[in-house]
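What follows is an incomplete set of chains from the complex, kept in their original frame.
Chain naming follows the written order as A, B and C, and within any one chain the residues start at number 1.
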Amino acid sequence: TVASTTSTQNSGLYDQILPQFTAQTGIEVRVVAVGTGQAIRIAQNGDADVLLVHHRASEDAFVADGYAKQRFDVMYNDFILVGPKIDFAPKSLDELLNYFADTGDHIFISRGDDSGTHKRERELWEKYAQTMPTGDWYREIGSGMGATLNMASAVNGFTLTDRGTWLSFGNKGDLGIIWQQDRDLRNPYGVMVVDSDRFPHVKSELAMQFVQWLISDVGQTAIGNVRVAGKQLFCPNANQQSEQEQTPDDACPAQ
Amino acid sequence: MDVISKSIQLIFSGDHDLLQIVLLSLRVSFTATFIASSLAIPFGALLTNYDFTGKRAIMVVASAFMALPPVVVGLLVYLMLSRSGPLGEWGLLYTPSAMIIAQTMLIFPIVLVLTVEALKPIKRDYSHLMNALDVPPMLRLRTMIWDARFAIYTAVLAGFGRALAEVGAVILVGGNINGQTRVMTTTIALESSKGNLELALALGLVLILLALIVNAAMHGVARIGQRYQVTRQ
Amino acid sequence: MTLIVFHKTTYDADGQSLVGPLNITLDATGVTALLGHNGAGKSLFLQLAHGMLRPTDGRVEIDGQDVRETRRSRGFIFQNNVLMRRSVAQNVAFALATSNMSASQKSERVDELLAMVQLRDRADQPAALLSGGEAQRMALARALINEPNVVMMDEPTSSMDPSATAQFEAIVTAVKSAGVGFIWATHDRAQAQRCADQVIFMEQGKICEDSSAEDFFRMTRSDAAKRYLNGEI
């Protein structure tokens, strides 16, 4: 059993790579896609064998607390800022966010659910606007990525989303990408095998096999080949030394 | 247990946010139950009293609609009220009104079907007298509803329970916006998705306590005037 | 003179003919006793004549109007008393629901009729708790409260004690002299002899005899009626 965030499932990642894995190894993988917090909690309860999420701090804490022996990089994609067309042409993310905060004319929808995406959004506000936004234009909705995009589409609002969910999202309405390919918008996923010393029933061997496959060349290629509407969703990065070394310019996915 | 102490703590914290959420939950579910009942009870009485072709079909459809998933109702209302939808101009999406509309649609079939069932015994007992006195339709419906009110309470409570418990519809059309459309169930869903399972459970406990109070009050009300609902041999 | 005319009237159920075809004219003035064996169709006949039961075929008219249209001007006492889940007074008052009396006039009239059937001190009790005979007295009050011009009574004294029966008969006689007609099913031959001006005898859903009471008891014509009066099968 893999506990994972909804974003990976919504983007169709598993539908495309799991059949390959199962065909090669005969191992069946069951994915439970839930919010980041819940996914971690499920894994902490020993109800999953593998945890695949995208919030580095939580992941490191998971390892530090002894729930997993090791964390592996698997892939990354990036966050993007989507919304309706506006007259304003920002030169930087800093400028854009401050424009939102200053005018208060544009609805910005925050997931408000402590998910990886939400945490990243908060970090951005803190970094550029030095404070968390308040006011009617800033809506904290406490929902998943899909629901957030549905709301943005319904009210012509702006929101931060991961590219995978965005590409496979079917209700875009008037929304388009407003800002992308920013160093600050990188979204790395990590994978961990739940420690079988802690939960003897965890199928750690099979789980390890799965993780090994994911970071193997075959798996990485499979991940790199995941496509929605002809576009690549995820960039495999298991073999890179450190993500910091990557630059926005060799941005992947390619547009 | 941890959950219980947490819920007690929650209740007595007098937390302003929690209070607001609780009040909105009650307001939305009460209003939806009120509207759905105001429509479904008279309609159910009509169905009970008049036979026509297609009546059976209506009953089958209504009872099938008890299985209407909240998410589907939510989607329907969303598409209606969304900017590009037919009623988009009203600007109701992501307001408590939208939540009320969705819940009303959701529980209408439930209250309807259960009202029809609740009225059957009274029809059995009363229809001959009504026929003999040639009671005009409106009075007939009113009389039957009034004298079967103790059975109808259950129909209304079932509808209210469904409204208070559901999350799929309100989250879609309300959006779970902090301070605006956040209700008990959406908060529970949110906390559980954050992995705060104990907090979610504690909120669930608070919700059930709320339902308990409402139900106890209704049962209390139902005692009044029940002395005429006796039988003897 | 009030004429009730049956035009090819039948009542069937499950493809079985239970009453009719009837093609007769009855004079509803005075007291008409309706006699016949159990299952002869007396109750169905009374309901057809009153208008509360829709005939399967044909129609019934009173003074040229369809009886179904003029039900409110007639009273009815059921063989199986219908007790609403209300107080005795409310049960009686319900028959006034369609009248345009003022509320105080209504309650005065209810009081008057309850006094007449000696149930005034029971006015606020649940009707369902009355004894068999008490309930039949209540039924009389309900049947008369609207000042009907014809009253159908289906074995109205079957559970009454002798004195209540005597009073009942006295009331009927008094009301009759005010011009009200009664059609009265009974198995009490002596009662019919005491009270009836005319007699109808039914057998297997048909009217076998229809004559003045005097004639009927003096020189019964049909064999069926003869056997009935002799207590034979």
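One rule holds for everything that comes next: a residue touches a chain if its C-beta (ideal position, glycine included) is under 8 Å from a C-beta of that chain, and two chains touch if they have at least 3 such contacts.
Keep in mind it's a predicted model, so treat the numbers as computed, not measured.
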| query | One of each shown, but what's the true copy count per label in the complex? | reply | A x1, B x2, C x2
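Definition applied: only the chains that are shown with their structure count from here on.
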| Drawing the touching chains as a network, do you get a line, a ring, a star, a complete graph or other? | line
| Hey, which chain ends up farthest from chain A, C-alpha centres compared? | C
| Which chain wins if you rank chains by how close their C-alpha centre is to the centre of all protein C-alpha atoms? | B
| task | Quick one: report the Å distance separating chain B from chain C, using the average Cα coordinate of each chain. | result | 46
| remark: Whole-Å distance, C-alpha centre of chain A to that of chain C, is 82
| said: Using mean CA coordinates as chain centres, what's the gap between chain A and chain B in Å? | reply: 38
| query | Which part of chain B faces chain A closely enough to touch in the complex? | reply | 78, 82-84, 93-94, 171-172, 175-178, 180, 182, 186-187, 190, 192-197
| said: Applying the document's contact rule, which stretches of chain C touch chain B when the two form their complex? | reply: 50-53, 71-72, 76, 78, 82, 84-87, 94-95, 97-98, 126-129
| message | Going by the contact rule set out above, which residues of chain A touch chain B in the complex? | response | 34-42, 112-115, 139-144, 147, 150-151, 153-156, 173
